[in-house]
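Rest of the complex left out; these chains stay put.
Think of it as A and B in the order they're written, each chain with its own count starting at 1.
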Amino acid sequence: MKNKKRTHQYKKKIGLSPGSIVYTGEKESQNLFIESFDYNQDVIEEKVHVKIEDTFQYKLTKNVTWTNINGLNHVDSIEKIGNHYNIHPLTLEDIVNTSQRPKVEDYDNYMFVVLKMLYYDKDEQVITEQVSFIMGDNYVLSFQEAEGDVFDTVRDRIRLSKGRIRGLGADYLLYALIDAVIDHYYIVVETMGNKIEDLEDNLFNGFSQEEISQEIQNLKREVLKVRRAIFPLREIISKIEKNENELIKDKTLHYFRDIYDHVIQLSENIDIYREMIWSLMDMYMTALSNKMNEVMKVLTVIATIFIPLTFFTGVYGMNFDHIPELHYKYAYFILWGIMIVLFLAMLFYFKKKKWF
Amino acid sequence: MKNKKRTHQYKKKIGLSPGSIVYTGEKESQNLFIESFDYNQDVIEEKVHVKIEDTFQYKLTKNVTWTNINGLNHVDSIEKIGNHYNIHPLTLEDIVNTSQRPKVEDYDNYMFVVLKMLYYDKDEQVITEQVSFIMGDNYVLSFQEAEGDVFDTVRDRIRLSKGRIRGLGADYLLYALIDAVIDHYYIVVETMGNKIEDLEDNLFNGFSQEEISQEIQNLKREVLKVRRAIFPLREIISKIEKNENELIKDKTLHYFRDIYDHVIQLSENIDIYREMIWSLMDMYMTALSNKMNEVMKVLTVIATIFIPLTFFTGVYGMNFDHIPELHYKYAYFILWGIMIVLFLAMLFYFKKKKWF
């Protein structure tokens, strides 16, 4: 399943001329959804558009314009917007090629940022979705594979002029959008932490070995997936901080430094989870060894007590003509006595050895 | 439990506009406690205040002023102090957001330091509490979640003019406060070392497997927690040393270098404990394997000795009409002889193989 998806992505790409704009994700029947926010401190115009061309007018205004395009399968619209905003073909290719690593690239007239959005779907699987941003002088274009609610807080802040978003430029808007994506990581990382602690609690009972092995393997994969989305961000944010083409103003840099702190914190949490998962594996192995030890002790106690006793009964079950003991009147009871003493002695011995 | 706490912190933060000042810790019903020390070489004024506004007068003096604010839940007071001292909103947010990583940040007019205080609570759990410092030209503001005694040594040194603290500036005061926090780390790291050595002593007896697994897991978590508090300090101190906005005077740099040495030493100890814990796990696994080996040997010795002997008794317990041995007069005794010889031979064999 997961595998087929991967195959799919690669197949489409290989053998094409670089710069070919081909959507490689899975959401191929997604509707196109375009919305735009054009605002400054005082006024705001929010609209949903049917055609991409309708958004082009905002480029001319001096206001900050955020154009949010959902549905990367509509490659033609992406191309149109690319032409209008003068975007390099490689950037357009990267927007629709959803197997990109998170990265930031500086071009002459814009900055290009690719991120991964993370969420748990209803099957408790971590899903990654690609989000890209193009930030120019006074506009931000954002591209998502499908409509989502991740930017709702940003929308609200623009609408209500909450916080300082309306008073600041496109760079602050970019920051706010990236921050919204990263805020979602906390939810995923936290859910993952809960899963690990659940598993830890159920390690010694409740789950079968195969379930535990499977779950540990799943968690390892999820951690790897989340790591791949989050770790490149450290480099990205420091690249943005060091950026030289003055698209990011000094005033906004403090905010990116704040994101950097979040990313470091998330990275550390992920590394801790990673270590905890490996540790779980060890604990499980120890628990297994211990259980086996316990099983072996039961076997050994029983066998060690009864095998010698059975030997004695065997001795007096023999049919030799001359076994003098057989004819003593109390022999049977004496033997019982001996066997009971032996039995208790061995019980005592094993008790002392703490075998049960 | 631990988990819920984490959830709590994240929930509060996600979706808020950056720079929102919301306390995310657990001590929500903490009283506000404000004290100030205003001193120079010759005079000292120590006061406890009810309202934050009462401390604002000290900003005007040329003396060094240390204002210590306990109770981060009193967000409004934090905001007031922020306005008065002209603190960036992100800094205020970081002060009350107790899930910060230790860090240092340079602003134009002040230096901002976030540390974690560590102590063992009465359940022998490592507790981390956030302490932040803002150092300006001639003042230090310190923020704690709750009142504590960690700064008592600093208070005494100011009061008694012990050491060189009264003669030096705000930078030396900052150093003294950070040093007091780091001094406490030694106690935690030492306690942790004792716990590890205790566990090591009790590895082979005294504890059940589940207790040991649990304790090892706990220790791993504690080490991770302490690591997260201490490791970023290396970077922080070197950042302070390299600081360029001249808040730290050359004379004080030697003292920060001294802290750096302490931090390196603590880091090394933590790494050694980490390694010792992993090593414990290995020792425990080996001990388990060894015990199993011992159990198996007992079983094997007993079974190997008695199973063949029981076979012989079985042979002469058969009811064939013609078993000539049965009628020889000394057959029974001869068989006993043979069985005893076999028994001793096998004992000897196992003895030689060092199986018991």
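Definition applied: contacts are C-beta pairs under 8 Å (C-beta built on N, C-alpha and C of every residue); 3 or more make two chains touch, one makes a residue touch a chain.
The shown structure was predicted, so the numbers you read here are calculated from the model rather than taken from an experiment.
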item: Subunit count for the whole complex, all chains sharing one sequence, 2 displayed; value: 5
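Here is the rule we use: only the chains that are shown with their structure count from here on.
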item: Approximate Å spacing (C-alpha centroids) for the pair chain A, chain B; value: 26
item: Interfacial residue positions of chain B with respect to chain A in the complex; value: 2-3, 6-7, 10, 13-20, 88, 90, 99-101, 103, 105, 209-210, 213, 217, 220, 224, 228, 281, 284-285, 288-289, 291-292, 295-296, 298-299, 302-303, 306-307, 309-310, 313-314, 316-319, 323, 325-327, 329-332, 335
item: Chain B contact footprint on chain A (complex, rising order); value: 153, 157, 162-165, 175-176, 179, 183-184, 186-187, 190, 193-194, 197, 200, 204, 254-255, 257-258, 261, 264-265, 268, 272, 275, 279, 282-283, 285-287, 289-290, 292-293, 296-297, 299-300, 303-304, 307-308, 310-311, 314-315, 317-323, 355
